[in-house]
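Missing here: one protein chain of the complex. Every other protein chain is in place.
First chain written, first letter: the chains are A and B, and each begins at residue 1.
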Amino acid sequence: MKKKEHSKRDQNPQTIKPGGKRLGKFFAMVAFSLVWNGIMVFPIYFSIKSWQDGTPDVFISFMAILLGPAGLLMIGLMFLRLFALFNPRHTLTLTPGTITLGEPTNLNWQINGKAHRLSRFTIYLVGLEEAEFERGTDTVSVTKVFFEKVLIDIQDLKKESTGSLEIDLPANSGKLMPSWESTHNRIKWALYVRSKMSRCPSVTDKYFITINPVATGI
Amino acid sequence: MSETFTIHFDEGKTEFRPGETISGTITWYTPPSAESIVLRLYWFTSGRGTQDIGVVQKRTWPASFTGSAGCERFAFVLPDEPYSFSGTYISLTWALKIIALPNEESFKKDFVVSPTGKEIGLDNIRNAVNVSWYQKIWE
Partner (left out) sequence: MKACDNPFATDRVERLLRYKPDWIETDWASIEDRWSKLNRRVTLTGRHGSGKTTFLDTWQERLTSKHQHVIRIFLNRETRSLTSHQWEALNNPADKIILLDGEEQLDWSDRRKFYRETRTAAGLLVTRHKKGKLPTLLHLEPDINILDLCVQHLAPAHYSRLAPYLPTWWRQSSGNIRQVLLNCYDILADTPSEP
């Protein structure tokens, strides 16, 4: 769930959960699949009928062949979202609620429900550059990862379904830019949580967090 | 260097840490039509996105100084952020710019602000966080 970012240097713990995002994505995919496949029924029906009648409509057949598979893809994505609903949920807690360069932050993680169903659980800390170009009537936005660190990677969740770790980002690495935003350009940070059940695709939840610059008292 | 303006940092320093004071001397010679001289402390972006500019502080010298060679000292306390950095899509640079109004003739000098005094270099990471293609379709 993309939670509203804590205010800068918020010392209160921040709790992060997937929330209703997975359910929302599933319902959105169901709606999209119904609409698309509902429309595609007509060209597919008329195409088959025209061939059965011996007067094949090439154009409609071409459209059905071209666009029909997209409907199947959407049904597949819909089931993917359905699987995601059954993935055990997790709760993350950052203490303090925002990370500051040069100061340690505790990340507590907990898998709720049947953690043993997961075959793998991974948390990444990811830094992103985001640039928006506005010209004419168009706005084009691009994003690029400049930092990626695996914080935890667990493959045997029968033994551990909760834990904590310390995130300590150095103040003087020369490679870390804190969270920052202007009108068209941004540096964003996120926790990517990937959970995978056996014989199912993995589900990745993304949470934006704040990383503060070194405090100077200004 | 502009013949009309110069900006000199004390001790020739161009690398600063957040919270430090940036100080030095500016000199100018302007035509009689100039009404004022403005010195702006600001940052600006450059790269793939539309340029953003943030003016942090400024000082203005009124018309009584114009029409002749002038020399003044300046000192600004630098804020906590943003740091000078360069990545694939965005570079952020700090600068001081001296401008003669209203004709807007100007001169700029760049400098670095970061905890190390050096520009932060963002890595170019390929294949980062291998998000599955069907996840990407959704996002």
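The criterion applied here is as follows: contacts are C-beta pairs under 8 Å (C-beta built on N, C-alpha and C of every residue); 3 or more make two chains touch, one makes a residue touch a chain.
Because the structure is predicted, anything quoted here is derived from the model rather than measured.
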item	value
Of B:G47, B:P82 or B:P115, the residue in touch with the unshown chain	B:G47
Touching residues on chain A - with respect to the absent chain	133-140, 144
On chain B, residues whose C-beta touches the chain left out of the figure	45-51, 86-91, 93, 121, 124, 126
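FYI, only the chains that are shown with their structure count from here on.
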item	value
Centre distance in Å when chain A and chain B are each reduced to the mean of their C-alpha atoms	36
Contact footprint of chain A on chain B as seen in their complex	17-19, 45, 47-52, 54, 77-83, 85, 87-90, 92, 114-116, 118, 120-125, 128-129, 131-132, 134-135, 137-138
Complex contacts: residues of chain A adjacent to chain B	25, 29, 76-77, 80-81, 101, 124, 126-127, 129-135, 142, 144-148, 171-172, 174-178, 180, 182-185, 187, 192, 201-202, 204, 213-218
